[in-house]
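Contents: one structure, followed by commentary.
The other protein chains are all here in position, but one chain of the complex has been omitted.
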Amino acid sequence: MSKHAIEHLELKNLTVIRSDLPLFKPVDISLKPSQAIQISGTNGAGKTSLLRCICGLSQRYEGSINWAGQSIENCKPLLYQELLYIGHSLGLKPKLTVEQNLSFYQQLRSNYHRQNIIDALEQLEIGAYFDEYVGNLSAGQKRRVALARILVEPVNFWVLDEPMVALDVNGQAWLEKACNSHLAEGGMILLTSHQRITGIHGLSEYRLQEPSLTSELFKMQESA
Amino acid sequence: MRSSLNALIKREISVVLRSQSEFIYPLAFFLIVTSLFPLAVTPDPVQLAFLAPGVIWVAALLSILMSLNSFYQLDYEEGGLEQLLLAGVSGRDIVMAKSIANWLVTGLPLVIVAPLIGVLFDINWDANKIAMLSLFLGTPSLCLIGSIGMCLTLGLRNGGVLLTLLVLPLFIPVLIFGASAVQAAAIGTNFSGQLAILGALLVLSIMLAPFAGAAAMKIAID
Partner (left out) sequence: MWTWFYQLASPKWFYQFSTRLLPWFRWITGLLFLLGLALGLLFSQVDYQQGNTVRILYIHVPAAFMGMFAYVVMAITGAIGFVWRIKMAHIVSVSCASVGALFTLLALITGAVWGKPTWGTYWIWDARLTSFLILFFLYLGFMALHNAFDDKKTADRAAAVLAIVGLVNIPIIHFSVEWWNTLHQGATISKFEKPSMDADMLAALLVMLAAYQFYFLTALMQRVRAEILVREKLSGWVQKLVTGNNS
C-alpha cells in the first residue's frame, strides 16, 4: 500500500483543444488510490479525447496532467508501468489467437503466465476460446478478451473508455465486481460511460460541461 | 527492452504469415512486373540484359512500397500501435521491429528470387550475384525509409497514393546505386564502390529512419 501512496492523478484546469477551441469547460479532477471516477457527457463532449490526453497519447490539451506529482510529459515510463488503457479500438490482432494476444501484452509488462491467462478467460466465461483467433469472435467476446487484460496484467491505474459497450448483463456484472476488488486493493479507476453505473462502490461521476463559446470568444477579443 | 523488440518482430511475422496469402502479393507483383518488360519492350536477349538491372530494382522498390501498408495500417486502426506505446515500447523500437519483420517477409524473398529474374533476362551469373547482394543491402533501407512515409500517412483516407509521392523521391539514391552495381557487374567493371555506398545508406537509414518514423507515428496517433 505504501507503494501506492504517492501514485495519484491530478488534473488542473484541464481542457482538450480542437481547432483552437476548448471542447469542454476546464476540469479539476484528482484521483487517489481506491477511488473511481466516471467521466460522463454528451456525444462529442470530449470524453475519449480527455482519456487519451491523460494516457499521454495526445498533447492537444491546455492545463496540467500530473502523475505522482509531476507532469506526465516528464514521467511517461513511470506512468506506463501502472497504466492500462482500454479504448474503443481494443488493440487486439484478429489474426492471432486469444492466448497469443494476451500473452504478448503480458510479456511486455512482466513474464508469461499461462495459468494466469486461463484463469482470466474462465472468469470471463470465454475459457473455451483460448486458442481461437480473435477475428472469429463476436464484438462482445472481443471486448471480454480486451478486458481480460485487467486480470492478466497487474497494474494499478485502469483507464477504461466505454467498457460496458457490447457487454451483456453477466459481463457488466463481472466488470463491476472486478472494479470493486481492484478498488479494495488500492487501485484507481477512471472510466467513461453513457449509462449510469450502479455496481461500483464509491464511483463518483464527473460531467463534462460544454464551454460557453461566446464568453470564450469575448475573452479572446479582450486579450488580443 | 531488447526482449520486447524480439517479441514484437515475432508477432509481426506471425500476423503476416497468418494472413493467408497476403505476404505473397509483393513477391508475385515483383515477378509479374518484371515479366511485363520483355512483352512491352523486346524479347531480344541483348537488350533485355541491358534493361535487367533497372527493371529488377524498380520492381523491387515498388514491391517494398506495396508491402508497407500491411505492417502499419491495420495495427494503427485496431489500436495496436497505441497499446504498444502505452506498454512502454518506444516508437523507435516499433519502427525498427516492423522494418525488420517487413524485410524478412518481403525483402528477403525478393533477394532470393532475383536470380530467377536474372535468368529470364539473360544476365550473367556475376551480375546475378551482385543483384542479390545489392538487393540484400538496399531493400532494408527501402523498408526503413518507407516506414517514415507510411507513418506520416497513417491517419489519412487516401494514404496509399500519397505514400507513393512522399517516398519514391527518397528511394532514388538507393535505386541509383543498386541498379548501377548490377550494371557494373554485368559489363565486368568494378562495383564495390556502389555496394559500399548502399551499405552506408543502410547504416544511415538504421540510425535516422526510426526517429523520423516514431515522430510521425506519434503525430498520427495524437
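Read from first to last, the chains carry the letters A and B; within each, the first residue is number 1.
As a working rule, a residue touches a chain if its C-beta (ideal position, glycine included) is under 8 Å from a C-beta of that chain, and two chains touch if they have at least 3 such contacts.
Note that the structure is predicted; figures quoted are calculated from it, not measured.
Chemist: Looking at the whole complex, which of A:His8, A:Arg60 or A:His113 touches the chain that is not displayed?
Modeler: Within the whole complex, the residue contacting the unshown chain is A:Arg60.
Chemist: For subunit A, which residues touch the unseen chain?
Modeler: On the subunit A side, contact with the omitted chain comes from 15, 17, 19-22, 60, 62-63, 217, 219-224.
Chemist: Using the document's contact rule, name the residues of subunit B that touch the chain not shown here.
Modeler: Listed in rising order, the touching residues are 148, 152-153, 155-156, 158-159, 162, 165-166, 168-170, 172-173, 176-177, 180, 197, 201, 204, 208, 212, 215-216, 219-220, 222.
Operating definition for what follows: only the chains that are shown with their structure count from here on.
Chemist: What whole-number Å value describes the gap between the mean CA coordinates of subunit A and subunit B?
Modeler: Distance between chain centres, rounded to whole Å: 37 Å.
Chemist: Going by the contact rule set out above, which residues of subunit A touch subunit B in the complex?
Modeler: That would be residues 55-60, 77, 80-81, 83-85, 87-96, 100, 104-105, 107-109, 133 of subunit A.
Chemist: Can you list the subunit B residues touching subunit A in their complex?
Modeler: 3-4, 7, 11, 14-15, 18-19, 75, 77-80, 82-89, 221-222
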